[in-house]
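The complex appears here without one of its protein chains, the remainder shown in place.
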């Protein structure tokens, strides 16, 4: 599956744990190179983790689903040593568009971020 | 300035070009490790580029500004060899909250993504 | 409670059903004056319904909570005669900021829209 060939997710160090039609789960242990200038996990790291499960959950059906929109609220900071988990849940899906909610939590099961995203499903080639 | 110490931005390869109170500009040349499983620039890469100028523009005043919310619309795909530029513009700023719009364009000056973000400005320590 | 004095919610015809710390529920029967130019429920109507439970859930604690950001994804159209219900759930709350997810469903319990919002909690007057 192409999600496993995501080179950027690999560069960041994200591990995809589960992937099914409409749901997915991934994990990332925060290391030094994930930090921003004040020593906290960079927003882009949290987004990328959420985005990967968003892509996995929406593409698991087969047809290519392209992210067109995402909103993220950052609610708790984290730093080196934290273990972040992202879980995607499908809110809706029709022939052209699908919507997902992704919750990012830390090892204490506290919410780190909440992400809401929409994909456009490409017409499949015949 | 702490933005220059952003380890994740360095890990991704982003170059901060300009930074002033309320505005900033950064650039990223897309390489193989920025791609997703279908060979396009990963959404997290585009977000991280936008997020860096968002952080730079909002923190240039001095007091620490923490991202609390961001929305991104992806409007054009890009791939290896593309040169993406993100520019942040301040929409509003009061004592506690500030809002920024970030436009991400490619080397043809076409829009790749638009990003809207809000920061919470921490009370400065005395 | 001041939510009950919301004149615009009354003008639109929204009925607040439940309100507790961190949660709220409201209902609206779609009538002719809620429709847009193509005969469907106007986006502003759905937003206003979601926004009311967002305000109710975040203000039920006492201190004034001001909406600073909201994202809404519209996933199913509705029209005259539909009965829309919005339910707010708290995702996170600290001293200054709180985040809510609101699900808007129709009388068939199908998702009409999903809304994610953040409030800034005003320091309480002594």
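A few points about this structure:
For clarity, chains are labelled A, B and C in written order, and residue numbers in each chain start from 1.
Following the convention adopted for this analysis, a residue touches a chain if its C-beta (ideal position, glycine included) is under 8 Å from a C-beta of that chain, and two chains touch if they have at least 3 such contacts.
Here the structure is a predicted model, which means the values were calculated and not measured.
Against the chain not displayed here, subunit C makes contact via residues 1-12, 32-38, 42-45, 47-49, 51-52, 55, 64, 66-75, 77.
In the full complex, subunit A touches the hidden chain at residues 68-69, 71, 96-97, 118, 120. Residue positions on subunit B in contact with the hidden chain: 69, 71, 73, 75-76, 91-92, 94, 97, 99, 101, 111, 114, 116, 118, in rising order.
Methods note: only the chains that are shown with their structure count from here on.
Ranked by how close its mean Cα position lies to the mean of all protein Cα atoms, the top chain is A.
The centroid of the Cα atoms in subunit B and the matching centroid in subunit C are 31 Å apart. Subunit A and subunit C, compared by their mean Cα positions, are separated by 27 Å. Taking the mean of the C-alpha atoms as each chain's centre, subunit A and subunit B sit 18 Å apart. Counting partner chains per residue, subunit C shows two or more touched chains at residues 69, 71, 97, 118.
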